[in-house]
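With one protein chain withheld, the remaining protein chains of the complex are depicted in position.
Per-chain residue numbering starts at 1, and chain names A, B and C are given in the order in which the chains are listed.
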Amino acid sequence: MFGQIFAALVSGIATGMPLFIVASGLTLIYGVMRVLNFAHGAFFMIGAFLFYNVLGGVTGSISLLIVGLLIAALSVGAIGAVSEVAVFRRLYARDHTTTLLASYALLLTLDGLVQQIWGVSPRSQTQLPAFAGSFQILGVRVATYDVVLIGVGAVLAIGLTLLLQRTSFGQTTRAVAHDQTMARALGLHARGVQLAVFALGAALAGLAGGLISPLLSIDPSLAPTFVVQSFAIVIVGGLGSMGGALIAALLIGLLDSFAVTFFPGFAGFSLYIAVTLVLLLRPQGIFGAAFASREA
Amino acid sequence: MTTQLEQRGQNLATGKTTSAKARWRIPATLEVAAVWIVVGVIGPGLFTGSTLFLATTALIFVLFAMSTNVLLGWTGITSFGQAAFFGAGAYTVGLLAPIALPPLIQLFVGAAVGAILAMIFSLVANRVTGVEFAMLTLVFGESISLLLYRIPALGGESGLPGIPRGAIFGTSLFSDKTFWWYAIAITGVLAIVIRRLRGSTFGASLTAVRDNPLRASALGINVKLSRIVAFTVAGLLAGVAGALYAQLQGIASPDIMSWTVSGEVIIMCLIGGMHTYWGPAIGAVIFTVANWALSNSTSSPELYFGLGLLVIVLVLPEGLLGLVPMISKRMTRRQKVLS
Amino acid sequence: MKKLWIPITGVVLLTLSGCSAGSSTGSSADSTITIGMIAPTQGAYAEIGKNITDGFQVAIDEVNANGGVAGGKQLAMATKDEGSSPQTATQAARDFTSNGVNLLGGLFSSADCAGVDPVVEQSPAILVTASCASDTLTGGISGTSPFKRTFGVAVRDQANAQALAEVMAQKFPNVTNYDAFGFDYSWGHETWQTYRDGLTAADVAVQVNSEQFVPLSASDFHSQVAAISGGLTGPVASRGIFLATFGAGTSGFLKQAQAYDLPSQVALIANSGEYYNVARSLNGQAPDVWNSYDYNWAAFNTTMNTQFVTDYGKIANGAKPVGWTYQGYLIGLSYAAAINKAGSGDPEAVRTALEGVSFDAPSGSLTMGAASHQLSVPSVISHTVGDSTSSDGVKVIETQVVPYSGK
Partner (left out) sequence: MTAKTLTVSHLEAWYGTAQALFGIDIAVAEREVVGLLGRNGAGKSTTFKAIMGIEARRLGTIVFQDREISRLRTETIARSGVAWVPPDRRIFPALSVRENLALAARARRQPLDVDRLVDAVPILERLLPRRGYQLSGGEKQAVAIARALAGKPRLLLLDEPTEGLSPLVVQQLHESILSLPAKFDVSIILAEQNLQFVLSLTSRVYVLDTGRMAHEGSSTEFANSTGLQHQLLSVASTSDSRSHADH
């Protein structure tokens, strides 16, 4: 029994951390611009395809892996920047339905573009030998790459929190997030901040796509798969809260792994149950509005 | 800003569009009836074979889009779960198929199931609004659609095929032409009902709720109740649309419950313009036809569809029908205020 | 109101452009018989759709090169998108018949067939389906097809699972501790059930460790893989994993299982459903897998098979045909044989001719059941492993053909 619980705990964290990595960019963008971006899934998918393209399906060395990730993140960041200028910037003043739909339209567009560029055949990215395989800890088998992902997720969570809390960019970002007009009236380049945040959020999606691609079939059906989960994490975590997103992702991962282990019948529902309960009991999310608390 | 919204709200309540300062006016109900009769008569002449079938599909989506717009355009509620109520109507018809009830009764039951489901959901979810509410509707829709695979009676991925169309007043709906007339009659009656609702005090109270919930409640409107009623009405009409759809297609399948369908119906409203009566209807027709035409004429319809949608969202915030006041304004008033 | 003409004009233009796009597929000359293929051309299953239509194209190219059908007539293919729902598939079928194309083929999903079959039944058209292998759609069990106008060339899902169970029971009688992983819909559940019953019937004392079912659209199986990995019991030689998945589900599971070294901790991984394309996509890293489906290119040592593999390679950059390609190919051969037998492309005549028609195929002579409307295709058990030195990254270790049982 203990072994099972421990195993579920470990696999829950291993399930949740990749979700956090995907959702972190979405959380960032939502926190500053209040945009729930459907196209985030397409950003993720493009990251996976680019990573595959750079490395040709084989991950030779750790430096190549890093180069691949950088290229995926930077390129997708650039796509994000273009989307911000071409689409989202024009919609910040509009209601959230319009923005959601615009991002959905962008998802469709990018999805179609990916099919045009890469075709429809699924691809596969081989794992770096150093990260392949698994080891045992307290009788529970743990995949080496899961440990890598957990590490990356932790670094991202800490790094993003420091960026937002400790740097001048973070201060400016939080000011723009809370009150764009006042920030501009002080002389802050709100538009520049929004552009930077959108690009950074997209880059995080691209990074996630590259990072998680060795575990997935890389094909055009990838775009929507993480969108609903990422939305759920942003909502459950408390809109825009990075810490909340981390906890929400881990919570959803743990719920899923415990459901799979102990209540297989509920497995597919765990995400929905979590979201429903959190929204009904605490509509502002676990860490409601911690990013930039609103007075109203 | 507020005044503009107010103005729009009043226009909406009285059924006027900003452009139409017409000296003469056809009664709104008559206008709707006339359009439906004209379309109904022209339809079978203009369309044959599979295009008539497509036109019937479009007609049903017109009803579905109009029902969704009760939330979206009238009340300002975003729901990403309307497919659940549409699907509920369709599956009701599928489950009733073995009993061979008359088609109209099937529609009534489908409407009731859609309405009850929507009412229960909105009662539970009532304390949440805005994006969170939209998220909750998405989760609700996805959970319901997951149930289709878990409850064996609902047929899993194959759904409930082989639904007969039945007969009405002794006339079989088997041929696509008779079904067209049937669909025209049902959607026409409901379109008139929707038109009347829109001009009623109920419609006006929804507009007030949309524009300013605080002021609405200060005016004595029960905001929560209005939202629940709007949601229930939308669920009821979506249920009818879904039931019709199942009768037309002869199958209730799980894909109609997917969140993409919920997204598509919102897109229909947006394409046409959600602040006009005709907007969702025109959006539904364009969407259905464009979707069909694109899927067989290009290898990546998503690309063109996405681009088209982006253009509409960015350039025509009030949808295609937003063009009408834009053009008439440009014609009558040349002078422009510098911004 | 008076400005309504703008959107209306738009609608009319769209309608017209749609009509012109669709109407190019009518059977133009008497010397050509057009068959309308419905298959996914976009989205997640577009590659499968391409496999099906490519296989069909190879068949009619071969037939046409050999002098055509019914006294020199050429076969031609028109395609429409199956979409992702029975509604789009049905609309495609209606569009074909409206344009006078009444010989239809293709369809990937059983759910879509469930929607299309009744529509075809009420139309002048006939339909030969590709991978719609659900039991309810053919006369597989009762011996009589529920639809007079629909025929099937795919091995029934349960026949494949049954064949796999028989071979596994014979080769691995000691593998008794099973974990199952499948798509959470009836195909997944029934395939696993059939396999399990098949093992039991062959006197294997099956013990089920866990059953994990995931939505068709899922791609992250961390929890399931971890649960299977953590729950393994008994010696390695007694452990087996059964996969009731295909496509991205299979490859995602295998990749995540490899991260847990799962393949090395079990004696066998068995999968019922098309797998070769998945093995190929894994860059030579595919684990050792036993699969059961309609076809493997290495299974048949006949000149016709060699011809088929060569001809397909020409249009597919040297790629090997997979089960779906083979199904498309069999649709072409079925139609060619039936049209020859009927002497014309008249749908009613072809329908009658299809019942009981026999023809040579890569796997030997096949017969379309007169009542069951089911082609007598054998199952192929193939044992493969990833091989980065092979041209397509897969090494076929062995194959075994399990004849059509007729049930």
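Note that in this section contacts are C-beta pairs under 8 Å (C-beta built on N, C-alpha and C of every residue); 3 or more make two chains touch, one makes a residue touch a chain.
The structure presented is a predicted model; accordingly, all values stated were derived computationally and were not measured.
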item	value
Option from A:Thr59, A:Thr172 or A:Thr276 whose C-beta touches the chain left out	A:Thr172
Positions on chain A where the hidden chain makes contact	168, 171-172, 174-175, 178-179, 181-190, 291-296
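Criterion: only the chains that are shown with their structure count from here on.
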item	value
Chain contact graph, described as a line, ring, star, complete graph or other shape	complete
Rounded Å distance between chain A and chain B, as computed from the means of their C-alpha atoms	33
CA centroid of chain A to CA centroid of chain C, Å	35
Of all residues in chain C, the ones touching two or more other chains	42, 184, 215
Multi-chain contact residues (two or more partners), chain B	146, 150, 299-302
Chain C residues touching chain B - in the complex, by the definition given at the top	1, 3-4, 6-8, 10-11, 14-15, 17-19, 21-22, 41-42, 80-81, 83-88, 90-92, 94-95, 97-98, 109-111, 114-115, 117-119, 122, 134, 136, 184-187, 215-216
Residues of chain B touching chain A in the complex	72, 76, 78, 124-125, 127-128, 130-132, 134-136, 138-140, 142-143, 146, 150, 259, 263, 266-267, 270, 299-307, 309-310, 313-314, 317
In the complex with chain A, residue positions of chain C that touch it	42-44, 46-47, 50, 184, 210-215, 217-220, 222-227, 229-231, 247-248, 251-252, 255-256, 258-261, 277-278, 281-283, 285
